[in-house]
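The complex is shown incomplete by one protein chain, all other protein chains being positioned as in the whole.
For chain A:
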Amino acid sequence: MQRSLNIDPGKCTGCRQCEMACSYENEGVFNPSKSRIKVFTFDAEARFVPYTCTQCAEAWCMQACPVDAIKVNLATGAKEVHADLCVGCKVCTIACPFGTINYNASSGKVMKCDLCEGDPACAKACPTQAITFVDSNWTGLDKMRAWAAKTDTGARAN
């Protein structure tokens, strides 16, 4: 089954454990500045929103890459940057409508979420289940369930 990261900002407390886990997984150090997932805090509204690549089926970044350095991992569906091919031209960062692929000045390559080969570190590290890794075909399941509960107005014995 293909799985996707499913983010529920309503559960996020803004702790950044996901950023730490991501950076450790990918860089071998605790370094949120190199995280592929980023938590945004909207102070005045008290909202905390983790955000990362959604792995578009026809990914703009992949289409735009002039050296075909971004390829689909057929097992996970992730669009992965092949560092040995990437020339750091950054065209993909312009092409991506969501800003989730970014240049890493220390490596001279771009970086993006690769779903950790099907076992994302961010989801494992999240203490509130704001980030989960679920069936790609049913990322709406929780929302559907919540609305289903509200929609059922049928009488019940109290």
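A few notes on this one:
Here, a residue touches a chain if its C-beta (ideal position, glycine included) is under 8 Å from a C-beta of that chain, and two chains touch if they have at least 3 such contacts; residues count from 1.
FYI, contacts and distances are computed from a predicted model.
Selecting from "Sugar ABC transporter permease", "Succinyl-CoA--3-ketoacid-CoA transferase", "Aldehyde:ferredoxin oxidoreductase" or "Sarcosine oxidase subunit alpha", the unshown chain of this assembly corresponds to "Aldehyde:ferredoxin oxidoreductase" (UniProt protein name). The missing chain, though absent from the display, is touched by one residue of A:Gln17, A:Thr93 or A:Thr139; that residue is A:Gln17.
Taking the whole complex into account, chain A touches the unshown chain at residues 13-17, 20-21, 23-24, 27-34, 43-48, 106, 125, 127-128.
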